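All protein chains but one are shown at their positions in the complex.
The chains carry the letters A, B and C, assigned in the order they are written, with residues numbered from 1 in each.
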Amino acid sequence: MTGDTLPDWRDSLPWPAADTHKHARGRLGVVSGKATQTGAARLAARGGLRIGAGLVRILCPPDAAAVVAPTIEAIMLTPFGSDEALAEAAAEMDAVVIGPAAGVNEVTQANIRALAGTGAVLVVDADGLTAFEGWPADLFELLDRDDVLTPHEGEFKRLFPGLLDQGREAAAAEAARRADAVMVLKGPATVIAAPDGRLAINDNGTPWLATAGSGDVLAGMIGGLVAQRMDSFDAARAAVWMHAEAARGFGPGLIAEDLPERLPAVLAALFAQSSH
Amino acid sequence: MTGDTLPDWRDSLPWPAADTHKHARGRLGVVSGKATQTGAARLAARGGLRIGAGLVRILCPPDAAAVVAPTIEAIMLTPFGSDEALAEAAAEMDAVVIGPAAGVNEVTQANIRALAGTGAVLVVDADGLTAFEGWPADLFELLDRDDVLTPHEGEFKRLFPGLLDQGREAAAAEAARRADAVMVLKGPATVIAAPDGRLAINDNGTPWLATAGSGDVLAGMIGGLVAQRMDSFDAARAAVWMHAEAARGFGPGLIAEDLPERLPAVLAALFAQSSH
Amino acid sequence: MTGDTLPDWRDSLPWPAADTHKHARGRLGVVSGKATQTGAARLAARGGLRIGAGLVRILCPPDAAAVVAPTIEAIMLTPFGSDEALAEAAAEMDAVVIGPAAGVNEVTQANIRALAGTGAVLVVDADGLTAFEGWPADLFELLDRDDVLTPHEGEFKRLFPGLLDQGREAAAAEAARRADAVMVLKGPATVIAAPDGRLAINDNGTPWLATAGSGDVLAGMIGGLVAQRMDSFDAARAAVWMHAEAARGFGPGLIAEDLPERLPAVLAALFAQSSH
Partner (left out) sequence: MTGDTLPDWRDSLPWPAADTHKHARGRLGVVSGKATQTGAARLAARGGLRIGAGLVRILCPPDAAAVVAPTIEAIMLTPFGSDEALAEAAAEMDAVVIGPAAGVNEVTQANIRALAGTGAVLVVDADGLTAFEGWPADLFELLDRDDVLTPHEGEFKRLFPGLLDQGREAAAAEAARRADAVMVLKGPATVIAAPDGRLAINDNGTPWLATAGSGDVLAGMIGGLVAQRMDSFDAARAAVWMHAEAARGFGPGLIAEDLPERLPAVLAALFAQSSH
């Protein structure tokens, strides 16, 4: 553990009870990019599964199915051929991550629009954010207060031009208000802001996280916690902290694929200190 | 080890003798679902191989062969294009697992029917059970007394509507009698019941098992033990216990893929205490 | 280490010198079966690479290339469309393993015939032996004195009907004489016999080796040592011993895929005791 005090989201972590069934433990969908770009979704899905979602399903374009299928065992797979088919698949999910390697285009916009019509909590990352550059209001009107956006500064500027001039904290708070969703403004000290005004600054960041795919794993981890019905603001804070803790435990040489595999050690330390 | 006393199935575990050949050690078949759904069979096969079956072969629809082939090394592969071809492949097996991601449809029914005509002990799980919802007697008439059914409560209710009102133990016992097969009613305290009246309640269950694919591994482990000619009731009890022991040894962050890889430690502890 | 004394092949082990180049360290080819049956060759190749062959190349039928290609990194791949093409590829090899999952048919016969015309030392295993059931002399006339055959008892009987009635040691010795090649008669106490009369009985066998693919790894290990120009009789003895030592170090739950990964520990112990 970093610091002297335990994180105050600790008691909200969704440890399974003795009679928890895998469906009740939370169902997470992760939307994959095209056939050559499936790695990001696989990283996110692995992060979501390791953090405790009972079921994780990759939702992919038909041509990507042959790539994804041999790479997964516990993670499940559903190809979808249209935004309607995506929404249908997502109807059985508690949360869906979209954006990692999704493509900056109208298909991604349409997919997010379709997902917004389901009951699943959305975690929108990467291309899912950039696809609305120039039309941020089109994205915001689709969001519910428990949805989560996870921009790094470049992506943040595309949705909120000029807002960072107010400083990262004020910018994240205002952005959460405008989007009416939880904002995770990534960086050395990631800021997490809720539309109801709650705001937190993560204090265990580490430069080892500056590696490709790291953000995909984080999006999956947030998705995995909200799928377990953890409050979205708490889930974002917890995932950001655990993500960094996993990286700190690994140190130099870290690549994104290490992060999900370090989660059990991070979770075990938290569990040992919990009031379970 | 959990508790003060060793499990009484311990002395029935099929440790290989100095002159045991891989064929004599037991041959397990695992029926795979379609191309996008092969992970469940691969998890079951891995569980069966790790628990000691000498040969494990995935039997898959032709279109799934290209997915499964690059994922296996010691596990073998036979595509089958019809239920007759499946039965032919199964004729060289001591046990066959069917159900994980098999599909809830008539093909699965026909495949189980074909397998029942071979000498292989059947372990029927998941979709293999649900495929007979509404027609449970059609399944039961196919079963032999050493076959094993592994429903969770949802699947149990589909085959035995209302029976759970008697409580889990009585329900499992009655179900074993009706099906004339070993019943493994999964849950926090898994109940194992044999058609001859033997009944056991597993006492080392853990909530970490509430993760996708966990049941597939268990089905494979039971199959791996009965392929080694362990009594089906003892095999089910042993597999349920070892499955939970593997999960307890891993703790928070467990995913199904970890279970087969934890089996060597569980087996080593049992072997050290055995009268081999 | 098992026993009080070090194995007398120890000083023949081909440790690389400071200026050894990967080509000089030995080039091993492994012939793969068809697309659904490539696992055996991949296990053998991994065993050969881990035991020190500088270059290992899987030689596969064209339709198997798409299966093998994504599963290898350091191991290389050459598809071949005819026995002539196989011989051409093998001309750049110091040793070739053929037999694991090769198929019991005339193609395998033709492939062995083609390989015999190259300068590569042959290790013939599994289907490569059974393909000559009924015509053992056709196989023997292709062999050189440094080639190695690795039958288990079932395969041995197909090539030498009745010979096992003389006992395993006498049978292996006579078989080596008839085949004019090194014979590895596998079993609880594997017998290694050379055509010049040398004979050894392995003393560290373990029942954990009774698992699918175990023999494929052994064939690859023998191939990896002879590719490094170790004497074939010594190579067979060394590989059999190290193979068992790797299995003993793992214990219950062993599967064939574990064996190559345990070789570094076995090699390190031998290296520490060597006069390098």
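Quick notes
Heads up, the rule we're going with is that contacts are C-beta pairs under 8 Å (C-beta built on N, C-alpha and C of every residue); 3 or more make two chains touch, one makes a residue touch a chain.
Values in this document were obtained by computation on a predicted structure and should not be read as measured data.
Although it is not drawn, the missing chain touches A, C when the whole complex is taken into account.
Considering the whole complex, the residue from A:Leu43, A:Val56 or A:Leu159 that touches the absent chain is A:Leu43. Residue A:Ser214 is the one among A:Thr20, A:Gln109 or A:Ser214 that touches the chain missing from this view.
The residue from C:Pro16, C:Pro136 or C:Gly249 that touches the chain not shown here is C:Pro16. Within the complete assembly, A:Leu254 is the residue of A:Ala200, A:Leu254 or A:Leu270 that touches the hidden chain.
Along chain C, the points of touch with the absent chain fall at residues 15-22, 24-25, 49-52, 54-56, 65-66, 69-70, 72-79, 263-268, 270-271. With the whole complex as reference, residues 35-39, 42-43, 66-68, 70-71, 152-153, 187-188, 205, 207-208, 210-214, 250-257 of chain A touch the missing chain.
In this section, only the chains that are shown with their structure count from here on.
At the interface between chain A and chain B, two copies of one sequence, fewer than half of the residue numbers in use appear on both sides, so the contact is built from largely different positions. Measuring from the averaged C-alpha position of chain A to that of chain B gives a distance of 34 Å. Each of the following residues of chain C touches two or more other chains: 70.
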